[in-house]
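Starting off with a structure, shown below.
Every protein chain but one is kept in place in this view of the complex.
Let's turn to chain A:
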């Protein structure tokens, strides 16, 4: 299981002689949890873990025989280990739970499919991404899913917010020197493995640099639970929202406290006012591989399935079946930001593909814009843990010359995410990546996110403009330095 996490998450997992279960918060927080239960909170998604009978000073004897419940939030808040979270996560965000939810009459299940997972399924079955999308829609609807969207539209929103945020940071950094600190470089925030690692390990040195823009997954969560649900005639708490992602770390992201909001009983979605039910933006994340498992466990001949019509409400697909997207298997943050900044800040239109220069290895590239012989923009993409290390090192030493870095925990980016379908027998990982990269843009029309009519409409009718106050409150988030808890410290001895 541990192998599935990105390297950045895994390296934070430290336990050699005290097993995770012994160091786990369960032992210490048992009391707190049961109090919460009495108040009737946090019942949802709790998983039972039988506390072991171990002779450990923190464990009160009386408690050892009781089943103590721990939620994923506890694991994330503890930071002592990630291994404990795996068990919790497996049950809380699993295909079994998904199937169970489908049979529940109380909630409508909505699924959002990432373009990387679409490419993974298409490559595995040797069909086009559009076919994969249509067949999967058909399959999921036959199980009782209410609607299936793709996350390209939410990604366009995320990209536009990120572009505007960058311009804002750039101007601040160029202006008043008092606010310069922490504005640049801006680091992409879409990779939860990277964010998790930065929070646990680098704290205030790095966190101010991370873009506050939510990832496409969480923007989708916001869209579904705070806007689209009303258009579907549902309340936020009536929807069980599942995303399909190339990445296990996305499960950690979905479980963050920052992505739980209180529904305004009046019908709006403000955080203030009387406390309505607390709703999670994304209830469950399934990986491409887990979807394959689900298909195979049901003996579905995916390639032979009929192609169902798509839900166009929130998907970047038009009536004629054209799929729109952006370049870049890791979300296109570097490219979109670069073009936008060149245009807005320097009046330059960058034609053709970006001239990326490969540095120490294929996962570390940079691109720059020169105006009148002077380098004005200098962006980089750094994928994989070793490149993250070198970049963080530079930032901490004040030697980082980039203004924007697209950071991803996985080598080769999200197409190579830990949750993707594994290579077929005889196929090398490298081969698979090449196939995925080809499939990713196969029959996809590359379009500037700002030209997406759905996005334009959302800004007009719901959000206000990009990076407006409303958009900032709905589509941006914050990061928290995670102190090592006492439990974690003890486990390190």
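Here is the rule we go by: a contact is a pair of C-beta atoms (placed from the backbone, for glycine too) under 8 Å apart; a residue touches a chain by one contact, two chains touch by 3 or more; residues count from 1.
As a working rule, contacts and distances are computed from a predicted model.
Hidden from the displayed complex is a chain whose UniProt protein name, among "Actin-like protein ARP6", "Probable cytosolic iron-sulfur protein assembly protein CIAO1 homolog", "LD01482p" or "Ubiquitin carboxyl-terminal hydrolase", is "Probable cytosolic iron-sulfur protein assembly protein CIAO1 homolog". The chain that is not drawn here is touched, among residues A:397, A:461 or A:478, by A:397. Of A:100, A:142, A:355 or A:389, it is A:389 that touches the chain left out of the display. Residue A:361 is the one among A:104, A:142, A:361 or A:456 that touches the chain not shown. One of A:128, A:201 or A:368 touches the chain omitted from the figure, and that residue is A:201. Contact between chain A and the absent chain runs through residues 7, 10-14, 16-17, 201, 360-362, 385-386, 389-390, 393, 396-397, 411, 430, 489, 492-493.
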